[in-house]
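Report on the structure given below.
Omission of a single protein chain aside, the complex is shown with its protein chains in their original locations.
Going in written order, the chains are labelled A and B, and every chain counts its residues from 1.
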Amino acid sequence: MKILVGVKRVLDYNVKARVKADKSGIELANVKMAMNPFDEIAVEEALRIKEAGNAEEVIAVSIGPAKSEETIRTALAMGADRGILIQTDELLEPLAVAKLLKHIVEKEQPGLVVLGKQAIDDDCNQTGQMLSALTGMPQATFASKVELDGDSIKVTREVDSGLESIRVKSPAVITADLRLNEPRYAKLPNIMKAKKKPLEVIEVADTGVDVSSGLSVVEVNEPEQRQAGVIVGSVAELVDKLRNEAKVI
Amino acid sequence: MSTLILAEHEAGELRPATLSVVAAAAAIGNDIAMLVAGSNCAGVGEKAAALPGVSKVLVADDAAYEHELAENLSALVVSVAGDYTHILFAATAAGKNVMPRVAALLDVSGISDITEVKSADTFIRPIYAGNAMATVKSDDAKKIITVRTTAFDAVSDTGGSAAVESVASAGANDGVEFVGAELSSSDRPELTSAGIVVSGGRGMQNGENFAMLDEIALKLNAAVGASRAAVDAGFVPNEYQVGQTGKVVAPDLYIAVGISGAIQHLAGMKDSKVIVAINKDEEAPIFQVADYGLVADLFDAVPELSKALDA
Partner (left out) sequence: MSYQAPVRDISFVLNHVVGLADIAKLDGYEDATPEMVEAILDASAQFTGEVLAPLNWVGDQQGSQWSEAGVTTPDGWQEAYQQFIENGWGSLAFSVEYGGQGLPMCVAASVQEMWHSANMSFGLCPLLSQGAVDAIEHHASDELKAMFLPKMVEGVWSGTMNLTEPQAGSDLAAVRTSAEPEGDHFRIKGQKIFITYGDHDLTENIIHLVLARLPDAPEGVKGISLFIVPKFLINEDGSLGERNDVRCVSLEHKMGIHASPTCVMAYGDDAGALGYLVGKPHHGLIYMFTMMNQARHAVGVEGYGIAERAYQQALSFAKDRKQGKTLLGKSDDDHGIVNHPDVRRILMTMRCNIEAMRGLALECAAAFDIAGKHPDENVRVFNQRRGELLTPLVKGWSTEIGLELCSLGVQVHGGMGFIEETGAAQHLRDARIAPIYEGTTAIQANDLIGRKTARDNGQGMQELLTDMRATLTELQQSNNPDMQAVAKRFESAVGAADQSLQWMLGQNDPTLPSASSVEYLMMLGRLSGGWMSARTALVALKMKNEDGADHDYLDARVALARYYADRFLPLVDASNITITEGSESTVSLSVAQL
């Protein structure tokens, strides 16, 4: 079977996001970008499934500006076999992304689609669920463990009150949570091989997918800043302040 | 204009998150209907009918809804979506699981995690781990939304008297099957709705040391949380995690013990009313958001705090 993984190029998670002066969004010029950390986990999981002999090919797909090619190369350097970039300079909503992924799913017929549970830029946490709904493939979101047994996949999910497990039938959509695995570092020889792996670039317009959206960003603002408080000298002083000043205990 | 809310419930009770979603719906200002889906959930329907502001309760009673499977719930929501202009979910693991499906099936954008209602079509939501707040406007016929429950004060659970009607099941998807759950059973308050949260980080050093926090939590009737570092290190299970990708909490008092305060953690707790930080590294970023900071070794300070709370 083939596995499709989604990889998004986002602001590096170590870099603090700064709102643009004109409030139109976040400053992304000349700042370090990297693969969405949840997507790294997704790639790692796909590779492990392949290495365990349960898949033949891992395809990394990114939807975004031309530079997203680098993100795909990172996935290829980790071990994915080929890449597909659906190129657009527009910021797409998860629904449009899910529709584009569906387009690729129809073409590639993967047995499994593994995505990150959310992207750390828009923090939406929607794409996997939407892809599942649009394609009819079952979904297993927030996965912390994936066990394959033929075309039946048992997925342990992180939910608010602990863990639950479900069984889905392949083809299915899985979204990766933090503790699914620890992504590998790309190996130098593989970084070099990655350049030679096939990477297909498709323009959004050529997919025929309608990516218009009813949602628009009016403006983006800095959050209210918390004022740093006081340093107390002792536990006794702390308890006193909590009781008599803040009155919270 | 009218709003439909998908209720969340457990052991015959509405989850507190749902009461906050009602508050968000009230802020939007429409008639409010609530959909209660479950197996043997008539009792929950009654409780939903008692919520102030809710004018209609739809009950779908079917085994298909026992385990909150997203495929089944989304099909049900779409089947009753009719003329509702707004469909609201709590931004919980369950709500996040269903909302995008409903949006996709209705071919509209989803709006995640709103923290403020500006008008019936304009909302504020955090992006970039809360380092920025986006104001978004929806021109879609239906606004499909998850609500960050800590941003809306829960409504009371009495005072309303809605009509209850039952609706047909939309059936079960056979591509997915519930296997089991390992849920933490705790008599402590639930993390996202607790009035006080005591959280531990990597500084706790191991899982056993969390007993010190449990002791304080017991005295304060607080929930216990953790940073990602502590969860990744295996000190405590995943459901303790507070942060960008874990739970978002906003209690009256948040006590961060041995937590350095990475932005991803701050994203999950910085809206708490009072923040206390105990850390021996005075440079730790957590002190920049703390109202009261104590620079001390937690292994001295926490037992001392526990004793002081007895006094």
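Methods note: contacts are C-beta pairs under 8 Å (C-beta built on N, C-alpha and C of every residue); 3 or more make two chains touch, one makes a residue touch a chain.
This is a predicted model, so every value here is computed, not measured.
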{"item": "Omitted chain - touching chains that are shown", "value": "A"}
{"item": "Candidate in contact with the missing chain, chosen from A:A194, A:V211, A:V235 or A:V248", "value": "A:A194"}
{"item": "Residue touching the undisplayed chain, where the options are A:V10, A:V58, A:A77 or A:L180", "value": "A:A77"}
{"item": "Contacts of chain A with the absent chain, listed as residue ranges", "value": "14, 29-30, 70, 73-74, 77, 185-192, 194-195"}
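Operating definition for what follows: only the chains that are shown with their structure count from here on.
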{"item": "Chain A and chain B: spacing of chain centres that average the CA atoms, whole Å", "value": "21"}
{"item": "Contact footprint of chain A on chain B as seen in their complex", "value": "10, 67, 69-71, 74, 92-94, 96-105, 107-113, 122, 126-140, 173, 175-184, 190, 192, 196, 220, 228, 231-232, 237-239, 244-245, 247, 252-253, 263-264, 270, 273-276, 282, 287-296, 301, 304-305, 308-309, 311"}
{"item": "Parts of chain A lying in touch with chain B, wherever the complex brings them together", "value": "11, 13, 16-19, 26, 38, 93-95, 98, 117-118, 120-134, 136-142, 144, 154, 157-169, 172, 177-179, 213-223, 226, 228-232, 234-236, 238-239, 241-242, 246, 248-249"}
